[in-house]
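What follows is a set of notes on a single structure, which appears directly below.
A protein chain is absent from this complex, but the other protein chains hold their places.
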Amino acid sequence: MVKIDFLTIIDILGTLAFAISGASLAMQKKLDIFGVLICSFATAIGGGTLRDMLIGDLPVKWLTNELIILVILTGTFATVIFRKKNPRIAKALFLFDSLGLGLFTMVGIQKGLEHGFSAGIAISLGTITACFGGVIRDVLLNQVPLIFRKEIYASACIAGGILYYLLLKLDLSGAIVQAACILAIVAIRIIAVTFDLSLPSFYKDKQDE
Amino acid sequence: MVKIDFLTIIDILGTLAFAISGASLAMQKKLDIFGVLICSFATAIGGGTLRDMLIGDLPVKWLTNELIILVILTGTFATVIFRKKNPRIAKALFLFDSLGLGLFTMVGIQKGLEHGFSAGIAISLGTITACFGGVIRDVLLNQVPLIFRKEIYASACIAGGILYYLLLKLDLSGAIVQAACILAIVAIRIIAVTFDLSLPSFYKDKQDE
Partner (left out) sequence: MVKIDFLTIIDILGTLAFAISGASLAMQKKLDIFGVLICSFATAIGGGTLRDMLIGDLPVKWLTNELIILVILTGTFATVIFRKKNPRIAKALFLFDSLGLGLFTMVGIQKGLEHGFSAGIAISLGTITACFGGVIRDVLLNQVPLIFRKEIYASACIAGGILYYLLLKLDLSGAIVQAACILAIVAIRIIAVTFDLSLPSFYKDKQDE
């Protein structure tokens, strides 16, 4: 039924990583199992849902995508069961999360292209797809969204989106452009976390922060 | 104009209870009258609105349902005027709220069925209809949603939804299945509150909570 190709596999891994990230944060806040489930879903599908609500591509796709729902449920219950933090799992999750970030951005950009939006809007839709699940999760958990405060996250999506458009102009094949966009986002994200990079602050007094 | 039957009456009572619950919480937070009004509306219609935005059944129905708007306004102003807590009114409200929970769940499930979604998605849509008004209210009031933290609330909706599907398979008449679903949710909710039941916690150290 579901076509299992390379992108589908990345989609599943990314969704899984996003679901686990949502469930983990919810458990840190001591939510009950229902709260954990909702945060897990919101993180995994929130970005794509907001994108589809904005462009009117309704009903939103996860309502008819049972594979994705199964993946999210699996991620949620795995998080609840294996609570002990395992550094090796954490590293794998970070990789999946970065892959998901790259893939979700590209999916959003392509959806923007299909609907005939401009480059800037398509890149914005890609960034919304990749980042707003986390924003919705943080709003539900009553905290200022993490991506508004730290690390290079959304900026990796924007950079990858710009690369996507530059490569499109070079008349390269779609698959190569997609792969380059995803790889660039993953690379920027990994480099940013590895070297603890963040956007230059424009607040003068570091003490204030 | 408006067909007044049994379900309409429960709908009105449920909406009234939800509106009053929203207004009461907003008043506890000392919002001004406009804030109280918005919280009242968000609690009463937020769940159905989110459901209709997800499935693309737009414009959302309350925009053309003046009866519901009148009911919400009545609930809001009644809450502002009769602020003193009366235990008898509180008990009536809890009953209406439980009835609303049951009815809204069933309405959401049936809408899911009409749109041809799977059982799991239809039950999710029912739960969203019944519970997300409260989630939106809590987000607006800047607190972690109550239903993520305490009591059996969403789980009653899910249990009622599962019962609905099991009974549908038994070839019972629609009215009986609907009544059973609503009654089950109301009963679970009343039992949970009466005996102060909540979902089993999976956090080891009770002190941490």
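Order of writing sets the labels: A and B. Residues in every chain begin at 1.
Note that in this section a contact is a pair of C-beta atoms (placed from the backbone, for glycine too) under 8 Å apart; a residue touches a chain by one contact, two chains touch by 3 or more.
In this text, all values refer to a predicted model and were calculated from it rather than measured experimentally.
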Omitted-chain contact residue, chosen from B:12, B:38, B:93 or B:158: B:38
Sole residue of B:142, B:173 or B:194 that reaches the chain not shown, by the stated touch rule: B:142
Residue in contact with the excluded chain [from A:69, A:93 or A:154]: A:154
On chain A, residues whose C-beta touches the chain left out of the figure: 53-56, 58, 115, 117-118, 120-121, 125, 135, 139, 142-145, 147-150, 153-155, 198-199, 201-203, 208-209
Where the missing chain touches chain B, by residue: 26-27, 29-35, 38-39, 49, 53, 56, 58-60, 63-64, 66, 69, 80, 139-142
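Note that in this section only the chains that are shown with their structure count from here on.
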Between chain B and chain A, distance of the C-alpha-averaged centres to the nearest whole Å: 31
